[in-house]
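A single protein chain has been omitted; all remaining protein chains appear in their positions.
Moving on to chain A:
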Amino acid sequence: MAGASTPSALQTQLWAGSIPLAIRLAKQESKTYESDVYLVYFPRISYLPLLHRRLHEFFFSSLIDQNVFPADGWLSYEDVPLKWHYPVGLLFDLYSGASEQLHDQSGVEQDQPDEILPWKLTLHFSDWPTEHLVRLDPDNDALRDAFRNSVKEACFLRHGSGKVIMSLSREDSTKLWLAVEQQNLAMFNSVNQKLLHPPGVSLRYIPLKVYLPAAAAVDSTDQPSPGHLRVVQSLVTPTISTPKGQTQTLGMALNTLLPTLFPSRRSPLLALPVLHGAVVPLSVPVETLAEVAAYADGFLHIAVVMMA
């Protein structure tokens, strides 16, 4: 592992990763037929509501109803309301269609075709989709709270209790979120290292969540709504319980969690795990992956993409 708060090259790269967004105002809310386009490179690890204030300002003069606030804002992609509590990188991997084009298993990066990038999103300030999204508030307390709950959950998984996160000072806890808002990796690591490696506490489970879009979740009983997700989660140990304590790879973990989608531990046959826009090799140890490639809340948020 690298020194206390020195980020690894990979982590630096992940934090620098951005998605070009092209945001238009919903037609029915716009005074003009063709709304202006707000273009932005938005960090993969960040959250959409952090854009709302700027979007509200940018589109204000085009709004038919100007009695709306930044917190009324929500974004959709092809009629799927985007869940603001997920990092935008995960949303992109799940919904943009870019993941489906990653079938090349050689690991060679491919340029995204023009029709996907920039990612074209629609902005709304009215008709909040109450069946899909939790409401936001003017101070983004709900967003901060969702982030903190997720950090807390990751800590609980890692060390089996809430002690580590509870012992974090208020200042550090504020800094952690501020680092995400400001994209400040050094500041982030100065706090996050305390959460990852508290003295005298051993690692129990790897914070990992696997996301299945409706297409992959064939056994869903409820009528799936647009963008419906099934989140699969279990207690994933860093080693598997053999006398030797063999290292757990992503393939082993996925084979245990979703045996029908990942019948082999070694090679993807039906589905691919996508993280930060890349297909993750099944042979990667989960502990190493969590150390360098977790999102800011400490979780490995892995999108599952069906192979054609």
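Note that a contact is a pair of C-beta atoms (placed from the backbone, for glycine too) under 8 Å apart; a residue touches a chain by one contact, two chains touch by 3 or more; residues count from 1.
Here, contacts and distances are computed from a predicted model.
Engineer: The complex lacks one chain in this depiction; which UniProt name from "Cytoplasmic tRNA 2-thiolation protein 1", "Acyl carrier protein", "NADH dehydrogenase [ubiquinone] 1 alpha subcomplex subunit 6" or "Ubiquitin-like-conjugating enzyme ATG10" does that chain carry?
Structural biologist: "Ubiquitin-like-conjugating enzyme ATG10"
Engineer: In the full complex, which of A:142, A:278, A:292 or A:306 touches the chain missing from this view?
Structural biologist: Candidates A:142, A:278, A:292 or A:306; residue touching the omitted chain: A:142.
Engineer: Taking the entire complex into account, which one of A:16, A:64, A:178 or A:231 touches the absent chain?
Structural biologist: Touches the omitted chain: A:231.
Engineer: When the complex is taken as a whole, what residues of chain A touch the one chain not shown?
Structural biologist: These residues touch the chain not displayed: 83, 85, 130-135, 137, 141-142, 144-146, 148-149, 152-153, 156-157, 162, 217, 219-222, 225, 228-235.
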